[in-house]
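Written below as structure tokens is the structure these notes are about.
What you see is the complex with one protein chain gone and the rest in place.
Now for chain A:
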Amino acid sequence: MPAAVTAANVSDDPQKYEIEHVHSVYEEIAPHFSSTRYKPWPIIAQFLASLPAGWVGLDSGTGNGKYLPLPLDRPGDVWTIGLDRSRNLLEIARSAGAKRREVVWGDVLDGPWRPGVFDYAISIATIHHLSTHERRREAIQRLLECISPLHGRALIYVWAIEQDDLSKRSITSAQPKAAISVQEDISPAGQDVFVPWVLSAQKSLKSNGARESSASPRQSPQEDDVEGTQEAKSKVFNRYYHMFAKGELPTLVSAAARGLGLDVGDPDDINQGGGTRGIQIVQDGWERSNYYIELRRWEK
């Protein structure tokens, strides 16, 4: 059953809006959501596999913590700390991969860390839940600030307007994004949409139970089959997403960096007159309905 995506209009108070259309939804659907999220994406797995032993990193918006155990073939060589707004998802993330993980309850717009303390940061399928351009830029700035100014690396994934043919979702409304606020440095504009999550009444009870008993993770993929089977009892949660346009993510990352006084480019190409601190975009692209960008910080 394809889940239809509909256009969303962000209200005046983006924080309140996200509490209603993102955070409270994940609190409710946590165990069911987690049961459908168990396969790491290849580029993310490669990124984490490339990290040297001894590095520590942040997974900002860790969800069920599926990236915390990686790389699987070198367990414990690096430590990834998971941060999320959903307490119920953290209860699952804390034992991702059947081992104890480090998780912190917090907001991706906050930086409760020693500045530059991490060697790397990842933000996977998270920044697209922020409902204004400014808030998405701030979230990226928090990532840039928490990694080492000398060698810090980061990888960001967001949902794309350009959808894979294999995607289960069909876009029923593709209107241009309404102007929410002044967006001076955004040329490619994405779209604000709702993506439904169908939770059966049975699952809903389970999720309540899970909250009270801090349940262990349920990883069985067959739990994903509830959609459409119990229409009468099921409840639909609409999650807010900002679907990114082509070119929007690198533009946003560059704006975030410049806002912190960082240059954008290869340090070897930035001549006299350029700054002494910056970021370099290592790769950016599209993979299976998502845009990604990898960057590193440099200082000279």
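In this text, a residue touches a chain if its C-beta (ideal position, glycine included) is under 8 Å from a C-beta of that chain, and two chains touch if they have at least 3 such contacts; residues count from 1.
Heads up, the rule we're going with is that contacts and distances are computed from a predicted model.
Visitor: Since a chain is absent, check the UniProt entry for it and pick the matching name: "Trm112p-domain-containing protein", "NEDD8-activating enzyme E1 catalytic subunit", "Geranylgeranyl transferase type-2 subunit alpha" or "Anaphase-promoting complex subunit 2".
Guide: Going by UniProt, the chain not displayed is called "Trm112p-domain-containing protein".
Visitor: Given the contact definition stated above, which residue among A:F47, A:Y67 or A:F118 touches the chain not shown here?
Guide: Of these options, the touching residue for the absent chain is A:F118.
Visitor: Of the listed residues A:A30, A:L70 or A:V103, which contacts the missing chain in the full complex?
Guide: Of these options, the touching residue for the absent chain is A:V103.
Visitor: Identify the residues of chain A touching the omitted chain, counting contacts across the whole complex.
Guide: Missing-chain contacts on chain A: residues 15, 52-56, 75-79, 81, 85, 87, 90-91, 94, 99-107, 109-115, 117-119, 214.
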